[in-house]
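Only one protein chain is missing from this complex, and each of the others stays in its spot.
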Amino acid sequence: EDIKLGIALGFTGALESLAPPMEAGAKMAIEEVNESGLLLDGSTVSTVNADTTCTDAAAATTAVERIVTAEGVKGIVGGMCSGETIATLEKVALPNGIVMISPSATSPALSTIEDNDLFFRTSPSDARQGEVMANILMDRGIQTVAVTYTNNDYGKGLADSFQAAYEAAGGTVTVNSAHDDDKADYSAEVGALAAAGGDALVIAGYVDKGGSGILRGALDTGAFDTFVFPDGMVSNALTDRFASEIEGSFGQNPAAEGEGRDKYIAMAEDAGFDGSEAFSAEAYDAAALILLSMAASGSSDPATYKGSIMDVANEPGEKILPGELGKALEIINGGGDVDYVGATAVELVGAGESAGVYREIEFKDGAMEVVGYR
Amino acid sequence: MSGSDAFANRGNRDASVVNPRPSGTIDSTRRSGPVGEGRAGDPFLIGEAMTGGYGTGPDILHDCTIAVEQGEIAVIVGPNGAGKSTAMKAVFGMLDLRQGSVRLNGRDITALNPQDRVKAGMGFVPQVNNIFPSLTVQENLEMGAFIRDDDISETMEQVFDLFPAVADKRKQAAGELSGGQRQQVAVSRALMTRPSLLMLDEPTAGVSPIVMDELFDRIIAIARGGLPVLMVEQNARQAMNIADKAYVLVQGRNAHTGTGKELMANEEVRRTFLGG
Amino acid sequence: MSGNRQVTSAASRWRAPVLFLILAALFFAEGTFRNAMFSGSWNISLAILNMGLISAITALGLNMQWGYAGLFNVGVVGFLALGGLAPVLIALPPVEGAWGAGGMRIIAALVTGIGSLALASLVWRRGRGKVGALATAGVLVLGFFLFRWVFDPAVAAIEANQSARYGNIGGLGWPVLLSWPIGGLFAAAAAWAVGKVALGLRSDYLAIATLGIGEIIVAVLKNEEWLARGVKNITSIPRPVPYEIELQRNPDFQSFANSWSTSAAEASGIWVKLCYMSLFLVVLLAIILLAELALKSPWGRMMRAIRDNETAAEAMGKDVTARHLQVFIIGCGVIGMAGAMMITLDGLMAPTSYNPLRYTFLIWVMVIIGGSGNNWGAVLGAVLIWFLWIKVEVWGPELIGLLTAPMPAGAVKDHLLDSAPHMRFIAMGMILLLVLRFAPRGLLPER
Amino acid sequence: MIRVEDLHRHFGGFRAVDGASLTIETGSITGLIGPNGAGKSTLFNVIAGDLAPTSGRVIMDGEDITGLPPHALFHKGLLRTFQLAHEFASMTVRENLMMVPGGQTGETIVNTFFRRGRIAREEAELARKADEVLDFLTIRHLTHEKAGNLSGGQKKLLELGRTMMVDAKVVFLDEVGAGVNRTLLGTIADAITRLNRERGYTFCVIEHDMDFIGKLCDPVIVMAEGKVLAQGSASDIMQNEQVIEAYLGTGLKNKDMVGA
Partner (left out) sequence: MDILNALVAFLNFVFIPAASYGAQLALGALGVTLIYGILRFSNFAHGDTMAFGTAIVIILTWGLQGLGVNLGPLPTALLALPLGIALTALLVLGTDRVVYRFYRVNKSAPIIMVMASVGVMFVMNGLTRLLIGVDDQIFTDGARFVIDVRSFRDWSGLDEGLALRTTQVLTLVVAVLVVWALFRFLNRTKSGKAMRAYSDNEDLALLSGIEPERVVRITWIIAAALMVIAGTLYGLDKSFGPFNYFQMLLPIFASAIVGGLGNPVGAIAGGFLVAFSEVAVTYPWRKIVGYLAPDWQPDGLLQLLSTEYKFAVSFMILIAVLLFRPTGLFRGKSV
């Protein structure tokens, strides 16, 4: 059998720069499975891309509709942004009964959505990250912060959940204001944040977009010395551009402790892309989960294998790291049980979303260091 | 305006997207052809047996001949739409002739484009839009001398002598002048090239009688200075008085030709074309 | 002025039917043939068509403004977005506690705001010179602070109400179809305000004003969380048509699907899309009918006269500004209605998706390519361009693949292959330029 | 009767119209002459509502019409033509005329959906009237021609024809004769006289051709530098020293050089 998987990401549009490493991650998992030749009696898996544009719900649904009804994909790695994911889920995946595993849609709204058990995500809800970030700040004894967020559901949701958690823990948010991505100039935003003041600045944005602009402005004008970076900011680009200037700043992103991630990054490097880019590892895991579940349920029919996803992802069973998909298939084919850990320490909770292990990072001596996991 | 009428009057009023000032009408991309030999016994300028029209439209001019000699004033008159302006444009190379030739000073310039005719010594003052409104009067004159690389101050002094009213306003934007003053600036601009021929299209249209007299005075002075003048006039009676040669055009054809005096004396011409 | 002599060739009578037939053939091919070019799925074909129909209504609205009156509206995205607000405020069930938290106060604030604007304009009209200007400014500033004083607490209260799930004022729970005309009204009201100011400026600065207002409307939708949850998006907006899942569960429908030898899943998708399609078609045809009636009457003649020569029309007793305002409002109303329909179709209100490139300039491309001034042209252009916009996603990479096939493998080739998605913009630009060059009056020129 | 009281119109510091006061009597054909830049066209534009006055008033039949927009003035019976013909170029000659009358049922958009019968009747009536006007102007053969294709003089006739589609009271003509052949100008002058006699139109005419003014107008008002310089019958004006000095001139100075 030739099994088709869809990769529905925003290849053009607001987050177009994040899409390629994600696509590469998903493809790497599929490659691995194909090479093993162990999936469902030697079935091969091929991929079909759909450009969801991240923002345009109409274009996204049409594109996903195409890969579902015309190409006949059996599962989708995607979508990318929460809004577009909700639209395609409601309009395409649900009616057609297709499994979607999103690597990067982190909106809390997706936790409670009516999904017929078809929707999963390998990234945690932002609600969780807000709590984690608040804890980190409190543990470091920082009592007042200014917050700026990228003006979309991700940024807003994260900023709000953070503010709630932080204030509940006794902190003060001096200002919680939005910045739009791709704007010509951020002086006004930086000025406003500086005027509001605070011991640190939380930048809930994207490093490739407005987040960098805000950070640049805040550094140059000396408005803040310490910055807090959530997942959208934590990336190599941040280190490349700012490492020496943000000494002592810190942040967190969903990433599991241990070998899985390191291994994935090494594999990615061999394959010629940057595995530490945001959500690349999550995309790998999403694809791996779909394929392992197919194997576990013995069927590529979404209606059947959707039931196995939670089993594969969670305990009990043998822990599976990136690069061990072949081994996992062997175990499954042999009737064994696996606990897929993958690159991001996958642990699906609730309605099928990552429980969220976050690594806490800090900038020391011009480099990003992992100081702990939460 | 071929092909553009889908947009002709849409959105063009919106000053935030287009500049509502009218654009030019002359095809500026046409290239000149070779210059040929003149013919023996030619007048200084002759547009001979010209036939042609605009673009692919019907012929407007039919075998029409216009000529002017050194130091003379030649006047073209005729009813509206007779093709007077068209004849001037044809002489100036602003439309393609299907037949006939234009010869200037012993050379056949039929194939030249308007830019090169300016360089060949022709000066033209259009009927309307004949100044650069936002440039000062002095800059208007400098632009008139654009093709010259030598010192233009002397010519400018001469022009100022000829048109004292223009000299007074030399630092003012030409768009702020009155209609009569504008006409004088327009003629001055054409003189700045030091042309060997001056062509005027209705220089007195819409100007008051006193300015008209003034302009005619200047034109006579220019002609007596040795520069041949070819002009179109609706104020036919005054024009006939000063014309050394006059052409009556009707429907693109030469209807009557003679000296101004002769035509004024011709009862039929007077009644049908000169309105009196 | 040779352009005024318009040659109406005999072929032009057949032009429209032939082009529409070709368009229909494209959709047919998309639905039936399965190859590198087409998907062979009726679900897709109909999905493209449905969005195409909405684009067609948007294009009709723009065509009224541009084609009939020559008004250059580059704020389409804003009016679309505003129309999209209607399904949220009309069809969504009310949010518990939201009205109690601050509904009344919000209304009071809006009344204050509009009142002070009205007062300011009154003062402005009465007053003269510097004193008048100062007084107007004073009223505006005072009004602004008063407005903020009433408004801000209400917003805070509403947004605090169940902020994780709602945080917005909620809807009225009325049928979603009702929200379509109401969306039109929303946009028309905004158009009235914009037109009143912009069309009154001495030189027409409508384009830049609409460009700005479009952005401002989208910004308001993004940031005013109490209204429609801002960037946190509203999902699960009620539908006027059945849900696929319900159809699939319905045994009657299953047997119906079987009788067509399709799976229930596929048939349900097609069925739902056909339902939408009929609704959209009804609206579209009604708008075209009314538009054509108006255009072929003294009103249309008056509009043509105004377009030909405003000064003369004004001197002939036609109130040009009022007519412009009228057309602008009607056009925006139609655009707003399309916006409401689009949100209904999407089931999702996501303000971040309103991007001017896609929702303003692409609509412009549709109108220009179709043939400005011609209603059928606008429809043809819209559906065709939308079809291409979607299909370029597939055709672009194929084309690049074909073009790069002879190239040696390497960085350049990889780069080109990776860049295939951007073919969309290049293709749209090329099509626009080619049409402007070879059929400057559009595919279906105005008669 | 139109009375202009101490009218000013300034452009920046420049006073184009600077305290002009004049009266146009009902039923007259008043001429308005003056040097270039005297402010004649500006005065017209202010009266016709195209420009707002800086100060001063315009009174029509006892009613203050200062600053009313052109379309409102149209409905009061005050019409104007333009120095350069402003035809509706892409519409036929007949349509050019039919669009003129105000208050047509079919001009209200809702009526175009629901009152089609009434509109059709009105249209037939308008078409008949338009044809009458075209007959009067001797251009009936051009009924279905695009107005943009007319010759300059015919366009001017069409402008005049538009004023005949409604019951105009006062018509302002700005340089009808500029660049128009004298024979055609005769036709236009006849049309003006007939409208004045048969329909009682009041005319106010700007022109630089003194023959035309002399034949047609009584009285003649002379403007200079934004003010009224003189007023009187045409023959009086032509004798007036000031007018000769400012406007008419004494003929060619270089006359002796002619033909030399």
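The letters A, B, C and D name the chains in turn, as written, and every chain counts its residues from 1.
Criterion: a residue touches a chain if its C-beta (ideal position, glycine included) is under 8 Å from a C-beta of that chain, and two chains touch if they have at least 3 such contacts.
All of these numbers come straight from a predicted model, not from anything done at the bench.
Engineer: Considering the entire complex, write down the shown chains that touch the omitted one.
Structural biologist: So, taking every chain into account, the missing one touches A, B, C.
Engineer: Among A:Asp56, A:Asp115, A:Asp208 or A:Asp311, which residue is in touch with the absent chain?
Structural biologist: Going through A:Asp56, A:Asp115, A:Asp208 or A:Asp311 one by one, A:Asp208 is the residue touching the chain not shown.
Engineer: Of the listed residues B:Phe44, B:Phe124, B:Phe160 or B:Tyr247, which contacts the missing chain in the full complex?
Structural biologist: Of the candidates B:Phe44, B:Phe124, B:Phe160 or B:Tyr247, B:Phe124 is in touch with the missing chain.
Engineer: Kindly state which of the options A:Ala178, A:Ala204, A:Val228 or A:Ala268 is in contact with the chain not pictured.
Structural biologist: Counting the whole complex, the residue in contact with the absent chain is A:Ala178.
Engineer: I need the residue numbers on chain C that touch the omitted chain, in ascending order.
Structural biologist: Chain C touches the missing chain through residues 72, 133, 197-198, 201-203, 205, 207-209, 211-213, 215-216, 219, 222-223, 357, 361, 364-365, 368, 415-416, 419, 422-426, 428-430, 432-433, 436-437, 440.
Engineer: Over the whole complex, note the residues of chain B touching the chain we left out.
Structural biologist: That gives, for chain B, the contact residues 1-4, 6-12, 15-19, 21, 23-29, 92, 114-115, 118-119, 124, 126, 129-135, 139, 142-144, 146-147, 173, 175-176, 189, 193.
Engineer: To test your reading of the contact rule: which positions on chain A touch the chain that is missing from view?
Structural biologist: 12, 16-17, 151, 175, 177-180, 182-192, 194-197, 208-209, 212-213, 216-217, 220-223, 237, 241
We adopt the following convention: only the chains that are shown with their structure count from here on.
Engineer: Pick the pair with more C-beta contacts: B-C or C-D?
Structural biologist: When C-D is set beside B-C, the one with more contacts is C-D.
Engineer: Approximately how many whole Å separate the CA-defined centres of chain A and chain D?
Structural biologist: Chain centroid spacing, chain A to chain D, equals 74 Å.
Engineer: Using mean C-alpha positions as chain centres, tell me how far chain C is from chain D in Å, no decimals.
Structural biologist: 45
Engineer: Provide the C-alpha centroid distance between chain B and chain D, rounded to the nearest whole angstrom.
Structural biologist: Distance between chain centres, rounded to whole Å: 30 Å.
Engineer: By residue number and range, which residues of chain B touch two or more other chains?
Structural biologist: In chain B, 5, 8-9 touch at least two other chains.
Engineer: Where does chain C touch two or more other chains at once, residue-wise?
Structural biologist: Answer for chain C, listing residues that touch two or more other chains: 1, 4, 308-309.
Engineer: Kindly provide every pair of chains that touch.
Structural biologist: Every pair of chains meeting the touch criterion: A-C, B-C, B-D, C-D.
Engineer: Which residues, counting only chain C, touch chain B once they are in their complex?
Structural biologist: 1-4, 6, 66-67, 70-72, 203-209, 307-310, 371-373, 440-442, 445-446
Engineer: Applying the document's contact rule, which stretches of chain A touch chain C when the two form their complex?
Structural biologist: 11-14, 16, 20, 50-51, 55-59, 61-63, 65-66, 69-71, 82-84, 86-87, 90-91, 94-97, 107-109, 112-114, 116, 127, 151-153, 155-157, 160-161, 164, 178
Engineer: Chain D touches which residues of chain B in the complex?
Structural biologist: The contact residues of chain B facing chain D are 5, 8-9, 79-81, 127, 176, 178-181, 202, 205-214, 216-217, 220-221, 224, 234, 236, 238, 241-242, 244, 260-261, 272-276.
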